[in-house]
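Right after this comes chain A.
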Amino acid sequence: MSFLQRQLEDPVRLRRIKRWFYVGLVVVFLAEGALALAQKVLPETFGSEHSHFWFEGIPAFGSLYGLASCVAIIVVSKFLGKVWLMRREDYYDS
Partner candidate 1 sequence: MTDFPVLSVTTFLPLVGAAVILLAGSERLARWIALVTTLATLAVAAPLFCSGYPWSFDKQSSALQFVDEYGDWIPTLDIAYRLGVDGISLPFIFLSVLLSVLCVGVSWTAVQTRMREFYAALLVAETAMIGLFAAANLFLFFFFWELMVVPMFLIIGVWGGPNRVYAAIKFLLFTLAGSVLMLVGMIVLYDATPELALQPSGMLDFSALAGASLEPGLQVWLFVAFLAAFAVKVPMFPVHTWLPDAHTEAPTAGSVILAGILLKMGAYGFLRVSLPIFPNAVQLFLTPMLVISAVAIVYGAYVTLAQTDIKRLIAYSSVSHMGFVTLGIFTLNTSAVEGAILQMVNHGIISAALFLCVGMIYERTHTREIKDYGGVAKLAPGWSILLALFCLAAAGFPGLNSFVGEFLIVSGAFKTSAWLGGMAIWGVALGTIYMVWLFYRVVMGEKNSGLEGLKLELNAREVVILAPLALLALCLGLYPECVLSYLHVPVAELLPAGGTP
Partner candidate 2 sequence: MPLDFLKLDWIHPGLLLILGAWVLPFLKGWFKRAAMVLLPAAALAVCLSMTEGTFGEVKFLGQTLVFGRVDPLSLIFSYVFSIMAFLGMVYALHVKDDAQHVTALTYAGGALGVTFAGDFLSLYVFWELMAISSVLLVWLRREPSAVTAGFRYILVHVFGGLVLLAGIVLHCTAKGSFDFESLGAIPASDADWAVILGWSLILVGFLLNAAVPPLGAWLPDAYPEATVTGAVFMTAFTTKTAVYVLIRGFAVPGGNDLIVWLGAAMAIYGVVYAVLENDARRLLAYHIISQVGYMVCAVGIGSDLAINGASAHAFAHILYKALLFMGAGAVLHVTGLRKLSEMGGLYKTMPITLGLYMIGAFAISAVPLFSGFVSKSMIVSAAGEGERQWIFLMLTLASAGTFLHTGLKLPYYMFFGKDSGVRAQEPPKNMLVAMALAAAACVLIGVLPGLLYEQLPNTVDGHVLYADGSTYHPYTLPHVTSTLGMLGFTALGFFLLLKQLDPEPKISLDTDWFYRKGSSAFESVTRGTLARVESGFVGEIYEFVMRRPVLGAAHLLRKLDTRIVDYAVVSVGRLTQAFSQILKTTVSGNAQHYGLLMAAGVLALLALTMIAR
């Protein structure tokens, strides 16, 4: 078995990987949030001079927007596909 197979096919190892993933998400989320708050308190130290928009000041904006974007794209695209765009594979063959 190759290295990857060992990692992914063993349920114990897989669960461990997933757990680390969630931990990572939480860490990033908190880091972003902390940074945003720190920017409000000490603007110069934490480099906010290049943010131009009000929403950039929202804590953990990147994380939240990322999740929202992902969901939005999937939902809207699938909807468009079902309603209009998706056709049989041989649609163009005459």
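What we mean here is this: contacts are C-beta pairs under 8 Å (C-beta built on N, C-alpha and C of every residue); 3 or more make two chains touch, one makes a residue touch a chain; residues count from 1.
Basis for inclusion: all candidates are chains of the complex that A comes from, given by their letters.
Since we're looking at a predicted model, the values are computed, not measured.
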Identity of the candidate that touches chain A (this complex; choices 1 or 2): 2
Which residues of chain A touch candidate 2 once you look at their complex with the stated criterion? 2-5, 8, 21, 24-25, 28-29, 31-32, 35, 39, 46-53, 55, 60-67, 69-78, 80-81, 84-89, 91-92, 94
